[in-house]
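Just one protein chain is left out here, and the rest sit where they should.
Chain naming follows the written order as A, B and C, and within any one chain the residues start at number 1.
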Amino acid sequence: MTKDIITRYKDVRQATLEFCKPLHIEDFSIQVVQFASPAKWHLAHTTWFFETFILKKYVTDYKEFDSNFNFLFNSYYNGVGDRILQNNRGNMSRPSTDKVFEYRNYVDTKLLEFLVDVSDENIIKLIILGLQHEQQHQELLMTDVKYMFGHNPILPVYQDNFNKVNDTNTTTNSIKVTSGLYKIGHQAPDFCYDNELGVHQVYVDDFEIHNHLVTNGEYIEFMESGGYSNFNFWLDDGWSWVNSNKITAPMYWHKIDGEWQYYTLSGLKKVNKDAIVAHINFYEASAYAEWKAMRLPTEFEWEIAAQHLDWGKRWEWTNSAYLPYPNFETENGAVGEYNGKFMSNRMVLRGASVATSKNHSRSTYRNFFNPTERWQFTGIRLVK
Amino acid sequence: MTKDIITRYKDVRQATLEFCKPLHIEDFSIQVVQFASPAKWHLAHTTWFFETFILKKYVTDYKEFDSNFNFLFNSYYNGVGDRILQNNRGNMSRPSTDKVFEYRNYVDTKLLEFLVDVSDENIIKLIILGLQHEQQHQELLMTDVKYMFGHNPILPVYQDNFNKVNDTNTTTNSIKVTSGLYKIGHQAPDFCYDNELGVHQVYVDDFEIHNHLVTNGEYIEFMESGGYSNFNFWLDDGWSWVNSNKITAPMYWHKIDGEWQYYTLSGLKKVNKDAIVAHINFYEASAYAEWKAMRLPTEFEWEIAAQHLDWGKRWEWTNSAYLPYPNFETENGAVGEYNGKFMSNRMVLRGASVATSKNHSRSTYRNFFNPTERWQFTGIRLVK
Amino acid sequence: MTKDIITRYKDVRQATLEFCKPLHIEDFSIQVVQFASPAKWHLAHTTWFFETFILKKYVTDYKEFDSNFNFLFNSYYNGVGDRILQNNRGNMSRPSTDKVFEYRNYVDTKLLEFLVDVSDENIIKLIILGLQHEQQHQELLMTDVKYMFGHNPILPVYQDNFNKVNDTNTTTNSIKVTSGLYKIGHQAPDFCYDNELGVHQVYVDDFEIHNHLVTNGEYIEFMESGGYSNFNFWLDDGWSWVNSNKITAPMYWHKIDGEWQYYTLSGLKKVNKDAIVAHINFYEASAYAEWKAMRLPTEFEWEIAAQHLDWGKRWEWTNSAYLPYPNFETENGAVGEYNGKFMSNRMVLRGASVATSKNHSRSTYRNFFNPTERWQFTGIRLVK
Partner (left out) sequence: MTKDIITRYKDVRQATLEFCKPLHIEDFSIQVVQFASPAKWHLAHTTWFFETFILKKYVTDYKEFDSNFNFLFNSYYNGVGDRILQNNRGNMSRPSTDKVFEYRNYVDTKLLEFLVDVSDENIIKLIILGLQHEQQHQELLMTDVKYMFGHNPILPVYQDNFNKVNDTNTTTNSIKVTSGLYKIGHQAPDFCYDNELGVHQVYVDDFEIHNHLVTNGEYIEFMESGGYSNFNFWLDDGWSWVNSNKITAPMYWHKIDGEWQYYTLSGLKKVNKDAIVAHINFYEASAYAEWKAMRLPTEFEWEIAAQHLDWGKRWEWTNSAYLPYPNFETENGAVGEYNGKFMSNRMVLRGASVATSKNHSRSTYRNFFNPTERWQFTGIRLVK
C-alpha cells in the first residue's frame, strides 16, 4: 500500500509542476481579484499542508523550512495560527518563486523519506487528504491563471493548443427517473470528503433530466432574446448582480467586429456554437432555465441519475444549497475546517470540469461556490 | 362569504392603524437602515397593493388617488413600473403622513363600495392576498419602528407595557420523531402562499427536537464562555460577520453598569434570563447550536414535529435554505413576484413571533431572511 | 447697547422661525445626505450654542433643558463632549419637533431674562458670535431644505414665489486694478470671524475682473460645446468627479422635453438664460474659466476689487485655498474650533448669496467649502 501511496504522491505533486512550466516568473505572484490566488501561493499552500499536518506532527526533529511560511501560506485554517488576509496574497513579491520551489523540494524529500516506513492508517489518510487537497488546488491554479491572463489587457497565451478536449455534447436524449426513495452519499470504501458522508435516503418525484448540457449556441439565443434585460427570468439577487455589474454575456466573452469570441488559455478564439457553454454563474444558469421554462436539477436528482449521464466537462450548477447531510460531522482539529464551515450562502455544483485533475471526480462529489462566481468551468443541465 | 371578507378587510386595515396610534408624526418618515422602511411607506405600500391589483383593474372609471404613488410606494414589483430605490425611501418628507392616511381612507372607501357586489373568486383571492400582505407588513412595521427607536441615542418609549406576553418556555421536554416518509406543504383549502404549495414527500431520519427555545440565560452562558471569540463554533461567513461588525451580544443588548439590559418598545429593561432569546441571526443560532454540540432543525423536521411543539413566540431559524418545493410555480403577473424570486441566499424560519399578526401563522408557513439579519424576533430551537 | 443686542437677538432668532413656517412636521427630521442636516437639528444646534456657551457658564442655577441635548445637538465641537456622527443626524425622529421648539422658547426666555443686566463685553461678544452662528445656519437651513425637496421624486414646493430677487447682472463692464501692495483682512471695529483677522499686505499684479457673473445662458454654451466631456478643461480631481458621478449640468437642472428646467424652492421652473448660474462646484467653475481662456480670481483680488463690484447674489468660487492669514490665531476653548480646523482641502468663496441672512455679509468674509460641493448658491466670476 505505501508503495502505491508514494507513486501517487509523486504523480500528484508532479502534475502541479507540469502545469507551471509554461508560466513566466512574473506570473506566479500576481493576484488580480480576491478569490483568485497567485500561483506561488497555491504551490506553497499545498506544500504547507504536508509540512503542517504530517512532517511537523509525526517526524521527530523535523526542521521547519521557514517559520514565516505558516503565516504566509495558511489559507483559512484558523486552528493553526494567524494567516494573512486573502486579498493580500498578491502583495508579496517575496518569498521568491525559487524559494517556493525549494520549499516544495524540501518538503517532498522529507516526506518521501518518512513515507518509506509509514504504516499508520491515520497518516496514510492524511497523505491522501493532502493529495486530494492538492488536486483541488490544481484546478484552482488553472482557473486562477486563466482569470489573471483573461483580465490582462493583452490577453496572453498560456500555451497553444492547451487541453484540447471534445467540448460538445455526445447525445441529445434525456433520462427519466421514477419517484421513490434513493440512497444519497458516498458508500464505497475509497476516499471521499467528509461532506459526502452520511449515507441517507431522499425521496424524489418523477423527473426527466437532459443527458446534454446547454451549448454556446443555445445560450446565445437566450442572450439575443433579451435574457439579460428581462427581470422575469432572474432571481432578485441575480437581477441586482446583472445590473450592478452590467453583465451581458458569460465571463471571457468579447464581441469583436460583431462576432462573439472568448478568451481561452490558448488565446482568443471564436465561440464555437456547438461547444458547451462555460463560465456562467448560478444566477445565469437559473435565469436560462427559467427562460426555457425548465429548471436546474437538485443535487439529489443529479446523483441519482449520474450513472446514466454523460458528465465531466463542466461543473454543473444545481438548485441545492450547500448544507450538511444528516449526521454530518466535521473531522477533529484543523483538517476539519475543510468543508463544514462553508455551509451557508453557497450552491452545490456536481460533476467535474475539463480543469479537474484526473481521478478527482466521482458522482457523490459536492463542489460548492457562491452563486455569483463564474471563473470556474461551470455549465447548465436542465430538468423538466 | 363577501360579508366575512369585508369584516376581515376592516379588521386588518384597522390593526395597522392601531399600531400607529402612539407614533408621532416625525416617526413616520425616518429610514435608519436600508432594510427597515419608514412607517409611512408601509402604510402607503399596503394600500398601493389594493389600488394597483384591484381598484385599477376591476373598478370602472376608478380615479387613481395620485399618479406619483405607483412610483413611490411600489416595493419591488418590477412588473408594475419604475420604483424608487429601497434605500431612498427615508428621504421623503413628502407626501406627508396626513396625505398617506387620506390615501388609505380613499382606497378603503372605494374598495368597500366595490366589495359589496363582488363574487368573483379571483378578486376575493386577491383581496385575501392583499390582507395577508398587509399582515406581513404589520410585523415589519413593528420591527422597523423598534429598529428606529432602538438606534436613536435617547431610546424613546413607543408605549409603556406594550405587548406583554409570557416570553418564557412552558416545558423542558423534547419530542422524538421516528424516521420515515412525511408529507410536507400546505394541504388545507384555506389561504397559503405559493411557496408552501406542492405537497411532497420527504424522508427524514430519527430525530429528537426540543420543545423549548434557548433562553437569555442560556445564551449568556454561550457569551460568557467566549462564544463570540472562538471561530470553531462559526460558519465562515458568520465569523467574518462577527469580526467585521464587532458583535458581542444579540441586537438591542447593552451592558450597563455590569448588567445586561435590552431595548424594548417599552424602553430599556433588564434582561430576563428566563425569557427566550431574541434578535439573533442565523450565524448566531448556528454557532450556539455548535457550541451545544447540537444542531438546528431542518424546515422539514420542524414541520413534521410542529403539531407537538410549543411555538409562536419567535421566528425559529432552521438549517434549510429557502428553495422551491418540487413543482413550485409562481403565480402569473406581478403578484407572482412575491416569493419565488427570493429563493437564493436566504434561510427559512419557521413558527411565528410576538410581532406576528393574529391569524397569520400556520405550521407550513415559510418565512425567510438573509442569514445576517437580526431585527426580527428570531429564536433558536435545537435538535439532537 | 444691550437693548440693541436684545432686539438683534429677537430678530435673528425670529428669522429662523419665519423660514420654518411653510414646513410640515415631517420636513424637520429628514437627512438626505451627510452634509445637509435636518431642519430640527439646525433649530436645536443654534439654541445649544447659547445654552452651552452662555447660560450654562454665566447663569447661576441655570437648569439645563435636557441633558441629552449636548450630545445630540453639538455639531463638531470636540471640546464640549461627545457628539453623534454627522451622518446619523437624520435617524432621529425624537426628540420631536415640538420638543425642539420648546427648547428654543426655554433658552430664549432664560437668555432674554439674563441679558437685561449684562454689560460684560465678553458675554456680549459671545451673544454676537451666537447670532452670527445662527445666521450661518439660516443659510444652511435654506440650502438643506432645498436639497431635501430637490431630491424628493415629487419635487415639493416650499413656497410659491419664494425669495423673488433680480437674479441677473446689472452691468457688463470689468474693473481694472493696478499692481501693488494692498491691505487684506477685516479692519473695522465691528464683528468678524477670527479667520478674517490679521490684517496683512499682499502684492498683486495688474488684473481685470468682470463686474458680472456667468449666466445660465453662457453656461449652457459651455455645456453644449462639450464642456463636460473634454478633459482639457478640468482639474484632474474634477475630471474624476465628473466621470464617477456622470455630471452633465449644474445641480437641480433637469432636461424635460428638450428644455432645461431647474428646481427652486417654488418648484420646477424654466431655466432663465439671463439669470446668473448657480449650484456649480469649484471644479465646474474652474473648467468654465479654462474653457473661456480666463481664470477665477484669487480671494485677494476679489477683496481688493470688492468695493467696485456688484456682488451678493452668489457665493463666488475663488482660486484660493482656505488657509490661515499670517498671524492667524484661533480663539481659546470650544468657540475656537469654529474656523481654523477646516483649513485644509477647502476653497475660499467670497461674496454672499440670495440665501445669506441680512447683515451677514462683508467684503472680508471668507466662506469655504470642499471643491466638490454644489448645494450652496455658488457662482462664477472671471478674471483676465
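Heads up, the rule we're going with is that contacts are C-beta pairs under 8 Å (C-beta built on N, C-alpha and C of every residue); 3 or more make two chains touch, one makes a residue touch a chain.
None of the values given here were measured: they were computed from a predicted structure.
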Visible partners of the omitted chain are A, C
Contact partner of the left-out chain, one of A:16, A:29 or A:136: A:29
Per the touch definition above, residue among C:35, C:58 or C:342 touching the missing chain: C:342
Touch criterion as defined above, residue of A:12, A:44, A:72 or A:383 at the omitted chain: A:72
Would you write out the residues of subunit C that touch the absent chain, in ascending order? 76, 78-79, 181, 200-205, 231-232, 234-239, 282-283, 286, 295, 319-321, 323-324, 326-327, 341-345, 347, 371
Interface residues of subunit A toward the undisplayed chain are 24-30, 32, 40, 68, 71-72, 84, 90-97, 148-149, 151-154, 156
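Methods note: only the chains that are shown with their structure count from here on.
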Distance from subunit B to subunit A - Cα centre to Cα centre, in angstrom: 37
What is the distance in Å between the mean C-alpha positions of subunit A and subunit C? 58
In whole angstrom, what separates the CA-based centres of subunit B and subunit C? 45
For subunit B, residue numbers touching 2 or more other chains are none
